[in-house]
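This report concerns only the one structure given below.
So, subunit A:
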Amino acid sequence: MNPDLVIAGTYTNQTTVQMLRGLGITVVQVPPVRTIPDIARELRRLGKVLGQEQKTEALASRFETTVQRFVEAQPDEKARAGVYYANGYTAGDGSLVNELITTAGLQNIANNLGLKGTSKLPLELLILEDPQLLVEGTQFSDKPALAFELLAHPALKRTLGNSGRVLVEDKYTICGLPFVAEAIEKLANQSKRLGARAE
Partner candidate 1 sequence: MLLQLKDLSVNYGPKNILSSINLEIGKGEIVGLIGPNGSGKSTLMKAMVGLIPSNGEISYDDRPLKNISARQLSKHVAYMAQERDVAWDLSVERILALGCEAIGGSVRTPKHKAELEDVVSSLGLEPIRKESILQVSGGEKARALLGRALMQKTPLIIADEPTAGLDPEHQLELQEIFQKLQQQGTSMLVSLHDWTYAARLCTRLAMLKEGRLVAYGLPEEVLTQERVQDVYRVKAHILETEQGPVITPTTRL
Partner candidate 2 sequence: MTKHPDAPLIVILSLIAIALFLTSLMIGAADLSIAQLIEAAFASEKTPVSIVFWEIRVPRALLGVITGATLGLSGAVLQGLLRNPLAEPGLIGVSSSASLGAVIAIYTGLTITMPYALPAFALLGAAIAAVLLPMLAGGRGQTLTLILAGVAISSIATALTSLALNLSPNPFAAMEIVFWMLGSLNDRSMQHLYIIAPFIVVGWALLLITGKGLNALSLGEETAHTMGVSLPRLRFCAIVGTAASVGAVTAVTGTIGFIGLIVPHLLRKMVGGEPQRLLIPSAIAGACLLTLADITVKLFGPQSNLKLGVLTAIVGAPFFLWLIIKQRRALI
């Protein structure tokens, strides 16, 4: 196909990257985005490389404005949210989902427990943090697996009641792009609802 430009992840095989560069092709490596500011920054960088600076600048600044609005709307009393994935994994500081949660005005239980990145969170510890909101990920199949049975545990049901769960699809937590604002909004709505109930 003889491309002029290849966009690769930082995790792309380095040999491949070297080979492409050796062929005289420009390779731009984009790191996985784990924070909100990274999203705008990487967007602008790509714009520069692609010569579409105006377009990306518009996208980036609109995203920044949206995020700023969510940050300003954060309540003083932040509701406790826990991320809980299959097999009892949670995500704390250093994960994109953590950024989304905190931006939306929620406190992430994983941070309270000092858990960084994706790590295992025993159900007991989660319950003792008394979460008001459980952030779940995509279930990959309608066919069951024990990995997801944990999420239906009665201890969680009793803690959360009927409405304390929110689904943040994996596309929002894996790809750091401006559309994550949709997920932040979803979470911010929950934050507002929980804040309202607390008053």
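Assume a residue touches a chain if its C-beta (ideal position, glycine included) is under 8 Å from a C-beta of that chain, and two chains touch if they have at least 3 such contacts; residues count from 1.
Candidates were picked such that all candidates are chains of the complex that A comes from, given by their letters.
Here the structure is a predicted model, which means the values were calculated and not measured.
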Quiz prompt | Complex member touching subunit A, one of 1 or 2 | solution = 2
Practice problem: Enumerate the contact residues on subunit A facing candidate 2 in the complex. | Solution: 86-88, 120, 122-125, 127-130, 140-150, 153-155, 158-159
